[in-house]
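Before I ask anything, let me first share the structure, which is written out below as structure tokens.
Shown here: the complex without one of its protein chains, the others still in place.
This part shows chain A:
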Amino acid sequence: MVDNTINYALETTALGKKIQLKNNQSLSILHDITLQIPQGSSVAITGASGSGKTTLLGLLAGLDTASTGDVKLLGQSMVDLDEDQRAALRLGQVGFVFQSFHLMNNLSALENILLPLELEQSVSDPHKAALEALEQVGLSNRATHLPTQLSGGEQQRVALARAFVNKPKVLFADEPTGNLDQATSTDIEQLLFKLQKDNNSTLVLVTHDDALADQCQIHYRIVDGQLVTEA
């Protein structure tokens, strides 16, 4: 289904998102966004609060549908795909890291990491793979702990392990250090970039932290609903 020889992990053409307001008017959040993100690169998207960063991330990952234009994820246009088809496209190829971690509270650290492997069903020994991922984030001794028994930094490590466990081609991160203190943030940032390099994943990072954004190869800023490339 996916052409392995493509050059771009993500491409958009004239992408736009409007939302309908109550008084029958519409508000354009994003418009005319055209970008190409090469495979294996790291991209940061910054912007003021409410500028549409997260909306763009949702569109790029196929979590939301565009009002105009198209997004190609791993060479596959998503304009004509329904929700389940878009989910199938993400399966095993896309990872996510969120600001508030979003671990499943009823699953242990290990079970959270196992989740994507169980969904994908392509790894012969998911248990072993999950343990390795846990080890990579330095939490192999916390495998059976529930999220409520972990600190914020530990939870985000588990989230990173879960995101990278099936070696995703694209990793989307939404303010991954937004809920963490400075020291922990630095740890998580380092871990994030290390895992991205090790897995040769394409990283699309949304943040309002310019220092973090500057660590990426490409830095876009959203201004008035349009994408501006930072120097």
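Everything that follows uses one rule, which is that contacts are C-beta pairs under 8 Å (C-beta built on N, C-alpha and C of every residue); 3 or more make two chains touch, one makes a residue touch a chain; residues count from 1.
FYI, contacts and distances are computed from a predicted model.
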(Q) Given that one chain of this complex has been left out, which of "ABC3 transporter permease C-terminal domain-containing protein", "Glutamyl-tRNA(Gln) amidotransferase subunit A", "Nickel import system ATP-binding protein NikD" or "Tryptophan synthase beta chain" is its protein name according to UniProt? (A) "ABC3 transporter permease C-terminal domain-containing protein"
Q | Touching the absent chain when the full complex is considered, from A:G16, A:G69, A:P147 or A:G225 | A | A:P147
**Q.** Residue of A:A9, A:L30, A:A44 or A:L89 touching the missing chain in the full complex
**A.** A:L89
**Q.** Touch list for chain A against the chain that is not drawn
**A.** 54, 57-58, 61, 63-64, 83-84, 87-94, 96, 98, 100, 102, 104-107, 111, 115-116, 118-120, 146-148, 174
